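A protein chain is absent from this complex, but the other protein chains hold their places.
Showing subunit A:
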Amino acid sequence: MSPSDSWGRFPRVEQRTRSLVWRSDALPKVDGPVLPHGLGRSYGDSCLNAGGTLLLTPGLDRLIDFDAATGVVRCEAGVSLDTLLRLCVPRGWFLPVTPGTKFVTVGGAIANDVHGKNHHRAGTFGRHVRRFELLRSDGSRRMCAPDENPDWFGATIGGLGLTGLITWAEVQLAPIRNPFVMQETVPFDNLDGFLRVSAESEADHDFTMSWVDCLARGKKLGRGLFYRGNFAPSQFERLPLAKSHLSHGTGLAVPMDLPGFCLNRLSVSAFNFLYYHRQRGRPSRQLVHYDPFFYPLDSVYGWNRIYGSRGFLQFQCVVPHATARDALKELLERSARGGLPSFLSVLKTFGDLPSPGWMSFPRPGFTLALDFANRGEKTWRLVEELDRVTREAGGAVYPAKDARMSPESFAAYFPQRDRFAAYIDPAFSSSFWRRVNPVSLPMPSLEGRGDSAVPPASLLALR
């Protein structure tokens, strides 16, 4: 991927890059702000640094230790979840939490405090991080753990890469007995149907997630398919763990940008219609390898290119239980109306397990993820509207997937923002951070910090 954009390929910015090589090295001295950059699987601008320098971490990809008895793995921050799976699955361990792609780094998973299909059971990735080292631009190195520098631990988990560079981390994995998931698919007719199946499923299933037909309207609004599953029961234990890695280097690839007409209203409708009716209205059970279960999109490498060169905008929000029904209804209605509908729409419950991260996005309620091909102004306005609906419902929008939220929204979604700002490394910044903290907003903690903070005026100039 070219380093000038993120996974959504929107926006595009001018920035420099420096590859990091050794975890013991000092941070490179450069002009302007720096920002760590893992595998660039964030959408929007949270992993971009217009006018500054990205510190590319994929060279920090060494394993340090793995204890197959306890499932504790220690590795450099640029190690990908894919590498960890190859290491740990054959020995009976799995990621405690995984996002919908395995091509993210451990550092990126911490900085966005990522969540997976088991949020209602396991919480966020940050809950399973035992400790990590944080390298700051002043050369200091801090060990961060729940009982050691807990404030730095809390600021850095979900800290958007702004508190310094995570050089290595130690993660507690989860035991598995085989690499297969018993998956059940349950169709639901509308939003109430989703809420019902969801409530029924959470107690007995580690993993849940729903696909929503974003074109269905009226009484069918919010219809879709509910996926729930657990790692396969003990009668499947004899299935070989050792040969358990499936989809690597194989499968499809999208080699170039598809022209815009490939993705029009008609093709989105057809996809959603076929997808829903494939199920023929009946629940079904099936034993599947973990790879297609957790990472259906990874088998089409570079799938983001189906949106063409203008890229796309993701939108993911969470709304609290109290307002969920009305808010989800409005969000779905608006996105179905808004011109070009969302290609993939995902709905899931967030549980109430708290994260150690101050700026962590997940919170109790329902989370909805949508993606829209970038058609300029019109798409941006739609996403801004969805942002407003979310804020009015008392919810929050996920920075890792955002390109449009307003400074006011950001302040409302992340009440610990000021406390967090005091822990930002003065040499670090991102396009996202500058966008949601324009100079006109008071940033009280900047003054109180007493170190060589970059004055906000120059931050804005770099935008």
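Everything that follows uses one rule, which is that a residue touches a chain if its C-beta (ideal position, glycine included) is under 8 Å from a C-beta of that chain, and two chains touch if they have at least 3 such contacts; residues count from 1.
Just so we're on the same page, contacts and distances are computed from a predicted model.
K.L.:
Of the candidate names "Lactate utilization protein", "SDR family oxidoreductase", "SPW repeat-containing protein" or "Quinol oxidase subunit 1", which one corresponds to the UniProt protein name of the undepicted chain?
P.N.:
"SDR family oxidoreductase"
K.L.:
Touching the absent chain in the whole complex: find that residue among A:63, A:353, A:411 or A:439.
P.N.:
A:63
K.L.:
Mind pulling the subunit A residues that touch the left-out chain?
P.N.:
19, 21-24, 62-66, 76, 87
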